[in-house]
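Note that one protein chain is taken out, while the other chains of the complex remain in position.
All chains are identified by letter, namely A, B and C, in their written order; residue positions are counted from 1 within each chain.
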């Protein structure tokens, strides 16, 4: 259906998810992820708030990348200062669905139960999830290996871009 | 604020969550949970579809309990036949939030990633989650024990009712 | 699909929509609508808050009817005191969709822009809207007559029940 653009015009969109509060170490990791995404020409989507989200947006902004923040509130001004395009959904934490479904791959950094809900929504849809110090899952006593472990920011971004390619890009 | 009713009028509402497809064994377990909830006068909330949700509603209906199905679609007729009050949300899997937030406790039976998203939303809000053969969580290499294990349907319902008491009931 | 129940078991569900703040006159009208719905065995759905919603629930409760409040917040205790079953959606004013889609007909009493959004969602889905002193619509300079005018509470409930019959009831 998307015939007006050549393949080369298509931008990859990758989400970075994680807690609205995070340690300095996690913030540094998220900033590195944001920088690397921007260097590689990827559009960064996130939940638009603080912590991991803000650090990732800051990193992307430093490298002149584009950042989109999909907010729970209906007020665009609630975003962190490094969000260039705020989407004010007004649907609360139902926006977690949009945060992952708008991306071709997801990078999870640490995170709390909100992040876990996003991981669940992504895996439900077959969107690849790359994890940095984040949740691990087991079901009925069996380990699940659906979250792909990365060893650092560059590894996470490389894996995310590689796996994003497998999905249809609009 | 709720002054028109005495405490004794207040009904406990408990959600049963789990896969829309399930094994016969899981269905039997869910039906037992539904029966036990109804016998104890609890209103059953669920996601309104098949599998674990349908089996739990069937159990509750057999024991003349009240069942509410909070549906993803905007069409009330998409509910399973044992839902007495269908809520047609029209917000897709964002209805998972309503399924857990409308309850004072949640019983998770088996389940896939959708169930995992519901567990995450419940834990994020401090709503107790009682698990029967369901997900287990670890974070940064540490086991999480936030899902309370139950050994059978009667144990699960007993724990859920007991923990529901700790929450404010409207 | 709904084979477990005979047709005679099926309950009609009707929504009452209107402002969270209203005049005494509107409250009296909403209370009369709630009473009449309960007398006729209809389940009342509303948005769960104050004003018209609270008055309608109060009327239904006086006549021992069942009331369901579909709330914007994720906290069941935010409902008015006459809501018997609160549904805490957590999706903000996106719950307006659920308020109308869960019913077979809608009665609109006065109301502000939130009510207008509900009327729009109902009409979009072909759910009949009966109006008491509420919005009137025109499109491209032409009057729209899609909102059915009622002259009083009894007339509104009669029309709503009659029109609800045309829809499939789950």
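Everything that follows uses one rule, which is that a residue touches a chain if its C-beta (ideal position, glycine included) is under 8 Å from a C-beta of that chain, and two chains touch if they have at least 3 such contacts.
Remember, it's a predicted structure, so these values are computed and weren't measured experimentally.
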Residue in contact with the excluded chain [from A:14, A:38, A:53 or A:91]: A:91
Which residue of C:28, C:116 or C:154 touches the chain not shown here: C:116
Contact with the hidden chain (one of A:83, A:109 or A:156): A:83
Touching the absent chain when the full complex is considered, from C:15, C:32, C:73 or C:134: C:134
Contact footprint on subunit A, counting only the chain that is left out: 1-5, 11, 13, 43, 58, 61, 68, 70, 74-77, 79-91, 94-95, 97-98, 101-102, 121, 125, 168-170
Subunit B residues touching the omitted chain (full complex): 74, 90-94
Positions on subunit C where the hidden chain makes contact: 91-94, 97, 110, 112-114, 116-117, 119-121, 123-124, 133-141
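Basically, only the chains that are shown with their structure count from here on.
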Chain closest to the middle [Cα centroid of all protein chains]: B
Chain of greatest Cα-centre distance to subunit C: A
Most contacted chain pair (by C-beta pair count): B-C
Rotation angle (°) superposing Cα atoms of subunit A on subunit C, nearest 5: 180
Inter-chain centre distance, subunit B versus subunit C - centres from mean C-alpha coordinates, in Å: 26
Centre-to-centre distance between subunit C and subunit A (centres being mean Cα positions), rounded to whole Å: 40
Residues of subunit A whose C-beta touches two or more other chains: 91-94
